[in-house]
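Pasting a structure below so you can have a look.
A protein chain is absent from this complex, but the other protein chains hold their places.
Chain lettering (A, B and C) follows the sequence in which the chains are written, and residue indices restart at 1 in each chain.
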Amino acid sequence: MRVKTTEYFDKIPGAPEPVSFEIKRRVSFNEVDIMGIAWYGQYAIYFEQAQTELGRRCGLSFNDFYVSGVRAPIVKFHIDYYQPLQLDEEFTVKASYLWSEGAKINIEYAIIKGDGSIATRGYTVQMFIDGKNNQPYIVSPEILENLRKRWKNGEFKCLK
Amino acid sequence: MRVKTTEYFDKIPGAPEPVSFEIKRRVSFNEVDIMGIAWYGQYAIYFEQAQTELGRRCGLSFNDFYVSGVRAPIVKFHIDYYQPLQLDEEFTVKASYLWSEGAKINIEYAIIKGDGSIATRGYTVQMFIDGKNNQPYIVSPEILENLRKRWKNGEFKCLK
Amino acid sequence: MRVKTTEYFDKIPGAPEPVSFEIKRRVSFNEVDIMGIAWYGQYAIYFEQAQTELGRRCGLSFNDFYVSGVRAPIVKFHIDYYQPLQLDEEFTVKASYLWSEGAKINIEYAIIKGDGSIATRGYTVQMFIDGKNNQPYIVSPEILENLRKRWKNGEFKCLK
Partner (left out) sequence: MRVKTTEYFDKIPGAPEPVSFEIKRRVSFNEVDIMGIAWYGQYAIYFEQAQTELGRRCGLSFNDFYVSGVRAPIVKFHIDYYQPLQLDEEFTVKASYLWSEGAKINIEYAIIKGDGSIATRGYTVQMFIDGKNNQPYIVSPEILENLRKRWKNGEFKCLK
């Protein structure tokens, strides 16, 4: 199957580069199905593990949002599966923040095999809810606006 | 959030109507996150449970494919989340085969709350692999072609 | 393998009979391992689903405890596996409250195959934590004491 090379979101002229983080792991026994490959619903966990490590390094963890009174639920989730992952196979999960201007966070994911080929690509979109009144944010919350300023100035460096 | 009313796949003129099945269940304790709502990755299980019951009634279960030497991996998975599901909430999952003509199966899903509003919509696309040589099918396997004939003749009635 | 017929907890002379509830379900695709049988860690979900339905009918649901300011964490969990469950197999999960006198809840579980044989047995023990100060209860909380009075009087009838 051909590997998709375009990204999922429109490119915004002059937007800063994506900010990424990668984790490495293996396919566990409990994650494979009767055919010995990672079950399709398992990938949400793979994506979330990379996204969590990215968020921790960038000031956008669940706890960072919680402390600033914001919830950031996922409203859209998509995966394209190109190649299966076998039991015990080692792979890399890359999660990348893509620049956007609305009241949302766009993240793209790629799962990369040991030979460098893409096994899976996908994305999530998160919106924002006020933790006190459960109302959606129309404009971006302060925690995100501050980040975007730093990002635009080239100061959005996530800790390695 | 506005509920999406269009379907995910192009409508084919003259195509037979979708074939659907619904299951009812509740949100279990182990399925909710720290906010007390179903975790976003959990929905693959909800979808699969409805799809399994649909497949069992229509002759397209995992075992039906297995016996005919075909594997049908999911190659695309998408969810739109409109409203959360709370711990212990009762809901309906509807899975529907949509008519298509290529070597693939398109299924749409909807999760419906007790008040009839849509919580979630999504879809999966499956392709076909030969169980013996792991090669993809270019044309639809026999098990699917037989079904399509019956479907077109209005004889694709799934057992309730 | 021989089916264990004794129970896990000491019998207390004069104790009221166990109170039980049963659910029926099938083994889902995502629950089986590479050998096509339910993965051993999956059984906590099977047990919890039966225990949740039992609790709902008996006034001991998560929400009943929550409203009365009590948390009831599991402190002990045990399973004996006698026979595997196959993909798609129908089975019954029975959860039973066993009478006890300390500040704890003892539940026994059995998974029963279509032919009536036992696939799995197990138990959980729950203790009580005060929701305000996170301190363990030395004596049973009121919600449990009230139940035990009704249980002893033969009035602990759970709704079917």
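Everything that follows uses one rule, which is that a residue touches a chain if its C-beta (ideal position, glycine included) is under 8 Å from a C-beta of that chain, and two chains touch if they have at least 3 such contacts.
As the structure is a prediction and not an experimental result, all values here were calculated from the model.
Across the entire complex, contacts from the unshown chain go to A, B, C. The chain omitted from view is touched by exactly one of A:Q49, A:S68 or A:N146, namely A:Q49.
Although one chain is not drawn, the whole complex shows that of A:L87, A:I112 or A:I143 it is A:L87 that touches it. Contact with the chain that does not appear here is found for just one residue of B:V19, B:V32, B:I45 or B:I79, B:V32. Although one chain is not shown, part of chain B still touches it, namely residues 29-30, 32-36, 39, 41, 87.
Listed by residue number, the positions of chain C touching the unshown chain are 1, 34-35, 37, 40-41, 44-45, 48, 62, 71, 73-82, 84, 124, 136. In the full complex, chain A contacts the hidden chain through residues 28-30, 44-45, 48-49, 52, 56, 61-63, 87-88.
Going forward, only the chains that are shown with their structure count from here on.
Seen from the C-alpha centroid of chain A, the farthest chain centroid is that of C.
Averaged C-alpha coordinates give centres for chain A and chain B that are 25 Å from one another. Here the spacing of chain A and chain C, counted between their Cα centres, is 38 Å.
Multi-chain contact residues, meaning those touching two or more other chains, occur in chain B at positions 44-45, 48, 62.
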